[in-house]
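Of the protein chains in this complex, all but one are displayed in their positions.
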Amino acid sequence: MTNSIDEIAGADFILAIGTNTTETHPVIALQVKKAVRQGAKLAVIDPRVTKLAELADYHLQLNPGTDCALLNGLANVIIAEELWDKDFVAHRTEDFASFRQWVSGYTPQYVERVTGIPADVIYKLAREYAGAENAAILYTMGLTQHISGTANVHAVANLAMLCGQVGKKHSGVNPLRGQNNVQGACDMGALPDVLTGYQKVTSDEVRAKFARAWKVDTLPASAGLTVGEMMAGTQKGCIKAMYIVGENPVLSDANAGDVKEALQKLDFLVVQDIFLTETARLADVVLPAASFAEKEGTFTNTERRVQKVRKAIAPMGRARADWEIICLLAGAMGYTMNYQSPAEIMDEIASLTPSYGGISHARLEKGSLQWPCPNKDHPGTPVLHKEKFVRGRGKFHRAEYIPPQELPDQEYPLLLCTGRRLYHYHTGTMTLRTGALEKYYPGEYLDVNPIDARKWKLTPGCRVRVISRRGEVELVVRITDTIPPGMVFTSFHFPEVPINNLTNPAQDPIAKIPELKVCSVRLELL
Amino acid sequence: MKNLAGKYKKIICVCSGGCTSSGSGKVLAGLQAAAAEKGLAGKVLVRPVGCHGFCQQGPIVTVEPEKIFYTRVTEADVPDILEALETNRPVERLLYVDPTSGKPVVTYDQIPFYSRQQKLVLEKCGCINPENIEDYLDQGGYKALKKVLSTMTPQEVVDEVKNSGLRGRGGAGFPTGIKWQGALSAKIKDKRYVICNADEGDPGAFMDRSVLEGDPHSVLEGMAICGFATGSHEGYIYVRAEYPLAIKRLKIAIAQAEEYGLLGDNILNSGFNFHIKIKAGAGAFVCGEGTALMASIEGSRGMPRFKTARSTEKGLWGKPTTLNNVETFANIPVIINKGSRWYSSIGTEKSTGTKIFSLTGKVVNTGLVEVPMGVTLRRIIFDIGGGIQNNKKFKAVQAGGPSGGCIPADYLDLPVDYDSLDEVGAMMGSGGLVVLDETTCMVDLARFFLKFTQQESCGKCTPCREGTKRMLEILTRICEGKGTPKDIDDLERLSRVISSTSLCGLGKSAPNPVLSTLKYFRSEYEAHINDKRCPAGVCSNLLVYTIDAAKCTGCGACARACPAGAISGEKKQPHAIDAGLCIKCGSCLQKCKFGAVVKK
Partner (left out) sequence: MSTITLTINGQQVTVPAGSTILKAAEKLGVFIPTLCHHPQLTAVASCRICVVEVTFKGRKKLVPACMTGAQDGMEVETESAAVVESRRTILELLLANHPQDCLTCGQNGDCRLQDYAFRYNVPGAGFSGERHAYKIEDDNPFIIRDMNKCILCGRCVRMCAEIQGDGVIDFAHRGFNTKISTAMDLPLSKSECVFCGNCAAVCPVGALQEKGLRSSARTWEVKKVKTICPYCGTGCSIELNVKDGRVVGVTSCDGEVNGPALCVKGRFGYGFIHHPDRLTTPLIKKNGRFVEASWEETISLVAEKLTGIKNDHGPDALAVLSSARCTNEENYLLQKFTRAVLGTNNIDHCARL
């Protein structure tokens, strides 16, 4: 997030794209609801009628996967009607001329044809967004899990820059991240192309700095493989061994059937987790890890806030904290990692990572810090890009609309979208074992629009087989008009409904994000 | 009645307020049809009017300009009334009979019930058609608004109201002019509201209802003047849903006033805009409380709010709001037309003008009366009200409804004004006067009011919600003969805590009926508790019915009437009541022709 969660309530206009906030980020949704109570306008762009959409002034039920066209259409109107922030564009951005040029093709009439959103709504929304004093954009996976994910995000950024809605309070471009420490994992360099704080592995200088600190001669210089590429590499036999910590790709990844097959081909698989997950079952060695309640450390939330995690109880049985296990393993492989505590590790992180430079456990005991926090006197940074962007001027990226890779056809006439439910989390590893959540929401449904239900002769509670080109699952039907006709929806929380066996692994070429939000399926009544 | 609509020789006014429940609608229709049939159209006007006030005698029909006053008129009387117009001889059997002289009285100005009143607010009630703005205009209606808009500044209007000494007629008696000044001087300028409180909920009170049903324009005019004086362009009338006729007539009145350019935008070309909306209540007594009323208009549950600022600073939707009741607004045109000096000459120094009371209970002439402030209770109850029914003894008068108190006979000469009533532990309230005679049990009466308050408590604050419940239970116990001396201490302590700690006026005043009866009729409580006896003979658990063997003829009438089979005895022999079976319904007492049944 460029801005902070508590700023959302102060926005005059909120544009929520592809985010079912009340279910996936319930506490962030409180801020949105508060803003609405205080009179803010809310526009929700989502094919589904979510709770958030029910609160909205504008609900744009666009054709799935056409977000980019819609966002460009808004920019088109804002430029055509001279509503853009000329000062901001002139002083803070670059490549506006070309942006103006290519976005001119996205006329509301064209966008209406692509998205199904009437041109007059596009005009109205564009004027409201551009006219707002402070407008915040929120988005999640509904925007990014497409083969055009990167373009979609660029289109969002373009829109915010065009109207000067970034670098000040109550505004900005705010991706709401789905997992407790997904931000931190990225910050810490658990990515193939960057070290901590997004320092490029390809930079000789960066590598030299880390090699020195880590007391090694060299570090690998070329970017590594992403998850999807790893799985493909495994299939091809290039990857021989994997060490998977706290992940369950057998359920979570697109075209999960292939993932399972790939992992089975490995010569050696180590899985480190708190439960014997579907992925762990395939492992040669399973290492028992401590849960969050059993260790010290820090998490970084979606607004870049680094907060202290505290140990409440001892690890279960002989389980150990992940950091201790890694130290053991490194030692066994001849590399000494001799940390007394996570606080010590954080000191090393701070010494190597400019944006975490001022962060220490001692400081965090007194209160959290939002990075960038370059030194020990720095109070942290609630709002990013205030004076300038990281790269200097904000660049208008070319973000052309590309339709989803696989759309319904005669053979697979329905569009499958996947997502999350309020009562569950990710692959259910935790939420299906709480003694509470799984009692209240014990099984998954396939949400189907009443029109489709009539068409396929479905009744509430009937069972269907959902089949895609890649796999099939069985599900109980729930008929609801919160889903548009032609779409079916379910979650990936339940192991007995491995919906990712069906999803499309086609990826965005840059971010390598799979197109989990759109694939085509057919139904068979059981 | 002045300024009779010129072209008619006669006007027949038929009460179409409360009297509709006793069949005045049929009388009106009958008169209209018969008059048309007789070819009287153009000569005789048959006009539905508001309440005449003398409800005891309804349905009432008056004939103008002679001021002939007919009582208890039915449809069958229609031909005679019309014929009397020609013969100029009033229908004698319909005339009011003076109870002292036993002689019929022809015109209403000769009836003490009317002649001893002074009608400022109710002047037009009972002589104009409330559904016809022309009638109101004929009587000088909207002259005050015209005067204000064309010749006065808001401050001048506020000053005039201040000088009149008018105090809020809703109960608390806050000076109206000072309230208006607060709104006029409020810091918030962008939006201000005027609210008319027409949520009249006290048991037995129907003053506001009569004004709304009989003369709705006077209220609209008062509100519009208030809007001008306080810088508001939007008014609400919060009227209880149990007053459908009032709502209907208000709607008609608003539509007509808008049509005549007397409400809405640019009133009388003055540039002043004032719109009035009606908000029907949902049956909660507490919504008569200002903050609860505003919460209800805002769409929330009608619960009072603790005020950190006056409503004239922060009221409806947080904006300055002037809230007055129906009667207060209806006084405004009178004050503007006749001037504050004239107005303040009526009544007492600190309570000016008149006050409308609804006189009910054990009084001969029940109905609506308007008298100058400061007249004595005796004048209202005995001179106007005609004294106590059935020659019983006056015991007390309950003033001010559930928030008020009981005033005993010792204070019959008390002048009726805000401060005097407060001093004796009662209150003006909205103007309900319930007259009680010797057959009223004061403990039972207190129990009745506590039951009402408890049921109507909004439930928000602890002392009112829980405290009135326990008070009610204690009173019920006492009435059932299960009271203990500690109960009086508990009642007094609860009263003290409830009145000093409740959130709103409803709660703060809820113990008043208990406090005032404890103050003036403590011995009745003690009789219930110590002697297990109800001196008024009301509390059935404490009554014992016996048969005086000396008087009993053994006719068996009592035994046949007894629903519990508690009376036995041989024919022609004295009967006896089995106290264990007796349910104390009193049927035997009513049936016995020989006075043999004794209630103790």
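Order as written gives the chain letters A and B; numbering starts at 1 within each chain.
We adopt the following convention: a residue touches a chain if its C-beta (ideal position, glycine included) is under 8 Å from a C-beta of that chain, and two chains touch if they have at least 3 such contacts.
Being a predicted model, the structure only gives us computed values, none of them experimental.
**Student:** In the full complex, which of A:K260, A:K295 or A:R522 touches the chain missing from this view?
**Tutor:** Selected residue, touching the omitted chain: A:K295.
**Student:** Which one touches the absent chain: B:A284, B:C441, B:V514 or B:C592?
**Tutor:** Candidates B:A284, B:C441, B:V514 or B:C592; residue touching the omitted chain: B:A284.
**Student:** Considering the whole complex, which of A:Y110, A:Y198 or A:F275 touches the chain not shown?
**Tutor:** Of all options in A:Y110, A:Y198 or A:F275, contact with the hidden chain holds for A:F275.
**Student:** Among B:K147, B:R310, B:R470 or B:R533, which one is in touch with the chain left out?
**Tutor:** In the full complex, the listed residue that touches the missing chain is B:R470.
**Student:** Tell me which stretches of subunit B touch the chain missing from the display.
**Tutor:** Touching the missing chain: residues 284, 286, 301, 303, 305-306, 308, 454-463, 465-470, 473-474, 490, 493-494, 496-497, 500-503.
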